[in-house]
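Take a look at the following structure, please.
One chain of protein is taken out of this complex; the other chains stay put.
Each chain carries a letter (A and B) given by its place in the written order, and its residues are counted from 1.
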Amino acid sequence: MNQATVIDGVDVSTPAPGHVLPPRAFTSPAVYAAEMERIFGRSWVHVADLPRLREPGDFVAATIGTTPVVVVRGHDGEVRGFLNACRHRGATLAEGQGNCGRQLRCPYHAWSYELDGRQAGAPNMEKVEGFDMADYPLNKVHAEVWDGHVFINLSKNPIPFSQHLAGMDRKFASWGMADLKLVERKVYHLDCNWKLIFQNYSECLHCPIAHPLLNQHSHYMSGDNEPPQPTYLGGRMDLRPGVETLSMDGKSSVPRLPGVSDEDARHVYYYAILPNFLLNLHPDFMLTFQLWPQAVDRTDVICEWHYHPDAIARADFDPSGSIAFWDLTNQQDWELSDRAQEGIGNLGYQPGPYSNREELLLGLDNWVQEKLEGQRG
Amino acid sequence: MNQATVIDGVDVSTPAPGHVLPPRAFTSPAVYAAEMERIFGRSWVHVADLPRLREPGDFVAATIGTTPVVVVRGHDGEVRGFLNACRHRGATLAEGQGNCGRQLRCPYHAWSYELDGRQAGAPNMEKVEGFDMADYPLNKVHAEVWDGHVFINLSKNPIPFSQHLAGMDRKFASWGMADLKLVERKVYHLDCNWKLIFQNYSECLHCPIAHPLLNQHSHYMSGDNEPPQPTYLGGRMDLRPGVETLSMDGKSSVPRLPGVSDEDARHVYYYAILPNFLLNLHPDFMLTFQLWPQAVDRTDVICEWHYHPDAIARADFDPSGSIAFWDLTNQQDWELSDRAQEGIGNLGYQPGPYSNREELLLGLDNWVQEKLEGQRG
Partner (left out) sequence: MNQATVIDGVDVSTPAPGHVLPPRAFTSPAVYAAEMERIFGRSWVHVADLPRLREPGDFVAATIGTTPVVVVRGHDGEVRGFLNACRHRGATLAEGQGNCGRQLRCPYHAWSYELDGRQAGAPNMEKVEGFDMADYPLNKVHAEVWDGHVFINLSKNPIPFSQHLAGMDRKFASWGMADLKLVERKVYHLDCNWKLIFQNYSECLHCPIAHPLLNQHSHYMSGDNEPPQPTYLGGRMDLRPGVETLSMDGKSSVPRLPGVSDEDARHVYYYAILPNFLLNLHPDFMLTFQLWPQAVDRTDVICEWHYHPDAIARADFDPSGSIAFWDLTNQQDWELSDRAQEGIGNLGYQPGPYSNREELLLGLDNWVQEKLEGQRG
């Protein structure tokens, strides 16, 4: 039923047309390793939001697979990405987020680096014959910023970022994403493959069953998907009459975002930007998810709520309803994703058929297959 | 000293005559994987007790290796077993135990199944060309009931259940096992291979050293074993004069089970039914153990205490003495099993010789060897 394609020992067989990927896509450590190398190692990965990188020296650290990276704003205003490992004995230069001051300095032996990566100091190396600081800059990784979202790419020759955005770059301009500020952050530990989270995100057929409250605020069949794009999958759903935003009671404590039109205020936009970023745009706030695979059957998800500074400044600002709404909805989704992992892992699971409202999942599957087969950037 | 037999890369060498299995039987992930496939994947495995499956829709879920299964009582009274994975995207249909109502319904997208496995509903699949619900029933697994004990077999062509019972089916009829009700349940997490638990169970030479209280109630040399059978190992031991049952003080708060004879009331029966069920029959209650291997060196054990409904209904019913007795005895056994795992895992362990009171262990070893070599069903 499947056509077998084996690359470097990894079977990346095409699944049966219209069916879920074969179980090994969700259970094989070898497939996972290949994905980490060929997908997470070569794609544009979301690592930070610009508001955390306002001032020179502001940095955010993240780990892609097992590779720690750091993005930092330079004195020239540029945001750059580096492998987060000292060129001496490999210690990570920065952890979490913060401001590193004038230079990135290794906490181990104080090798230091300019914010553009050039080495600035290497104590005790003076007498080592042939040592030249110019030979030991930080290893750069490609970094790009899109409207407040910072992406890096570990590949030496990544596809151009504009090609990754594929026309999406102006699509959400009216939400003013770069202006928004973080209000809440939750970290979830899932016992499932990262692709199951994308699958769960990319259809709302499960909403009336799993998310009664969501379905009450936004009808599950109101969705209008774009055709699957090479690097992202998305669409929008309608808010029901009288519903202002997605919160426990459907009300919002704040005005909608300054640029959001009357038309857009009636929708929530859902975009899955492969391979690790989910973007939910509401009339009054932005919800983001980063997916961080930890193993073939474990994924960490960081979910963040962002609001406009003017809203945050209001005396009656209260994001608790939207935080509770999405925390509840997330937990419902995570349980389903974990149960799918459990069932797929059994000895007899045969991939099932997709409905014609699950077209984005097919798009995701195709993207993964092509990446593993190396046919796309 | 050993004759090497390698099947699919798994060395299943015959151990030296009269000696413990070689260390790799307890430490090799490859041997463990072979056991999960050839033993747990092809044997009759105990998954539930009938009292939990009284009404139509009553179900019990379990996981054999990584394969989730569910047994459910149908509207026709039949108990059936299924792979616990939706035919759509694989989510488990049921967790733990309970009553599913008229149908098994997937919590993800509400695909539903009759209790006999036929698909009853597949929302949103109407427009998918060629889709026919008849093509997507739940995957059935063989299920059989023996006197209250529900077993399933993942093999497509299992050995007949009667052959598995091998004459044991009437042996314990007088205890009326199907009538008993669960009173207590304890789950233990052991750091040892599943076979070490069977080994520990199958001889009482360790009793005077490890279980002084047990030995005080039931002399360790009073055991009378049946010759090892193809699928079970067992025997009985005498209660010392004045001891009514195995409890902290040797007393029972309840009359013996209705069908138990004067003769049987002086014994405790111990049967290891391969590969995952241990059955201890006392004059007044039944103790059961399910073994659930988690890894080559980790096993979960579920221990349950079952009493007669008439006993449970008595004002003076008090099972605490027997619960405490077996919890204590279990903990003593688990520590020894874990210590055996530790010592066997070392670089220099050479399998030791069995005594002639450890004949059941040889029977177990032979059974495992034959299963791995595929010479028996």
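The rule we apply is simple: a contact is a pair of C-beta atoms (placed from the backbone, for glycine too) under 8 Å apart; a residue touches a chain by one contact, two chains touch by 3 or more.
Remember, it's a predicted structure, so these values are computed and weren't measured experimentally.
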| Chain not shown: contacting residue from A:P22, A:P68 or A:P319 | A:P68
| note | Checked against the full complex, the residue among B:G74, B:P123, B:G321 or B:G345 that touches the missing chain is B:G345
| task | In the full complex, which bits of chain A touch the chain not displayed? Write them out. | result | 37, 41, 63, 65-68, 83-93, 95, 107-110, 123-125, 127-128, 131, 136, 139, 154
| note | Hidden partner sits against chain B at residues 18, 20, 23, 199, 205-206, 208-210, 336, 339-340, 342-350, 352-357
